[in-house]
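Report on the structure given below.
Removed from the display is one protein chain of the complex; every other protein chain stays in position.
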Amino acid sequence: MTPTGASPDIWRRFSPRQTVIRTFWMIVIVFIVVWSLSNLDITWIYLLDAHIQAGDLLTRMFPPDWGYTGRIMDPLLETIHIATLGTVVTFVISIPLAFLSASNTTPNWVTWFIGRFILVSSRSINTVVWALMFVAIFGPGAMAGIWAITFRSIGFMGKLIAEAIEEIDNGPVEAIEATGAGRLKVLLIGVLPQVLPVILGTTIYRWDINIRESTVLGFVGAGGIGIELYSSINLFRWPEVAVMMTAIFIIVVISEFISAASRSRIT
Amino acid sequence: MSNSSVPDTVWKRPPAFITNPTVRMGAWVLLAAYLVWSVGSLDMDWERVARGLPRAGDMLARMFPPDFSRQSLLIRGVIESVQMAFAASFIGMILAIPLGLAAASNLAPRSVYLAARSLIVLSRTFHEILIAIFFVKIFGFGPLAGLLTLSVASVSFISKMIAEDIENMNMGQIEAIRATGASFSKLLIYAVQPQVLPRYLGVCIYRLDANIRHSTVVGIVGAGGIGATLSASFKRYDYDFSLAILLTIIALVFIGEIFSTWIRSRLR
Partner (left out) sequence: MLEIKNLNKVYPGSLQALKGIDLSVTEPQVVAIIGSSGAGKSTLIRCINRLVEPTSGSVKLGGEEITTLNRRELRKARTRMGMIFQEYNLVERLTVMENVLSGRLGYVSFWAAFRRNYPPEDVRAAYELLDRVGLTGRHNDRADALSGGQRQRVGIARALMQKPDLLLVDEPTASLDPKTSRQIMRLIVELAHERGTPALVNIHDVVLAQASADRVIALRDGETVFDGKPDDLTPDVLTDIYGEEDWSATIRRDGDEVDAGADDGADEDKTGKRNNIDEKAIAG
């Protein structure tokens, strides 16, 4: 009845080998962090009076220059337009791009690779960097902003939609193929309805993010409230800055609300 | 049995989202009107735009072949970006724990919860470049501003995830540990941490990846990293160097993503 081997009277959560591995990783992480911090060209002394500086900054923002509100309505509107129009163009481009980048709907591996490459490049380059490029091409203004939003968003949306396409139920696709329909019709009737909720949800989600992104595109000249904001900051006109930041806060919160409310209604 | 009346030969698909036909029509009209209005109201210099396409072609031509010759500059910028990303992720990981706990409605007292949530919302509303400019104004140019910006972004992101995870927790396990009379800290270690830890680590890795992406951009406003080099190259029309930098960024982000996916799959 009694077990022949002696039972251990210590219990460890991790086996010795696991402990070694975990310790190893922790050391590696700490090492990297310490190296990073010490290697960075930072004058740490500045942090000492950080709180004083921050407090000073906040005091200069009050009272906010509410009279400035009139001047920012147009740029604010422009910001919203940039985000919305950019998202609309993204919607049109990202759907076929997603079909190209999904392994089950792409014609051949070359197109798949191209699709994936476009997605990765789009995602890797920040919206502001895209804006830099488009300002160089189109000059300062909303046009550059819209294309910047578009070029960044197609990677985001394309990736999510492609993932949804790869996860579809293949049964209906088989059934539509069996009726003798061609490739495009199979995609239209067999695949698209299955991923439509994802497409719509992702579009609204990205629009919300794009509102936030559009607020700062003006820093590099691509339109919107960023232009005014950048200039006010550089001229140390803090009360104006306070007003603009409040306005940004309001439109971001509203757009988040719209986004969350719409997405919960999509089935 | 079937009706004696002749079956219809026309069938219209019932609308999927808005069933009231007037509302649907109204929605389409609104959409069209918006498009017309927004495009019209944008102050676009169409002539400049028309000139833009050939400029784009010109720029692309000048980008190729990418100029990797200024390696030391490139490498220094990249290293600085990566260091900022790593350090900021670490700081974010650590500081997010108390903030995340404070922002969980089922663990924290109401006033603390509200304060923590407001803080998170506030820091997530503003784009990190805006936060970066503020830090630059306070601390001057250089990677300190960038490090702080990314840390703030990391803390708010990770703590939001932690708070959501905690709120979705299985409360039964909490109750069981509470019933043993354990103190709050022991409660955390035994009941909260096991449920939240795997996702927490995954989120931290994801944030590291995101920080690498963002670290390349805060430099544009002077907060350190390769962004400054990139911005300068554009202003100087050194497009071939710009392409080199861009390709490096793409490669960096891509490797980061692969690494992140690999680690997260190992964590399961």
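We just call them A and B in the order they show up, numbering each chain from 1.
Note that a residue touches a chain if its C-beta (ideal position, glycine included) is under 8 Å from a C-beta of that chain, and two chains touch if they have at least 3 such contacts.
Predicted model only: the values in this text are computed from it and were never measured.
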| item | value |
| --- | --- |
| Partners of the unshown chain among those that are drawn | A, B |
| Residue among A:P75, A:G158, A:G190 or A:G226 that touches the chain left out of view | A:G190 |
| Option from A:V34, A:V92 or A:A175 whose C-beta touches the chain left out | A:A175 |
| Subunit B residues touching the omitted chain (full complex) | 2-3, 7-14, 16 |
| Absent-chain interface as seen on subunit A, which is shown | 169, 171-172, 174-182, 184-185, 188-190, 193-194, 196-197 |
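Note that only the chains that are shown with their structure count from here on.
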| item | value |
| --- | --- |
| Chain centre separation (subunit A, subunit B; CA means) in Å | 5 |
| Interface residues, subunit B side, partner subunit A - complex | 34-35, 38-39, 41-45, 48-49, 52, 55-56, 59, 79-80, 82-84, 86-87, 90, 121-122, 125-127, 129-130, 133-134, 137-140, 142-144, 147, 213-214, 216-217, 220-221, 224, 227, 230-231, 234, 246, 249-250, 252-254, 257 |
| Subunit A to subunit B touching residues, read off their complex | 29, 32-33, 35-37, 39-44, 46-47, 50, 53-54, 57, 77-78, 81-82, 84-85, 88, 120-121, 123-126, 128-129, 132-133, 136-139, 141-143, 212-213, 215-216, 219-220, 223, 229-230, 233, 245, 248-249, 252-253 |
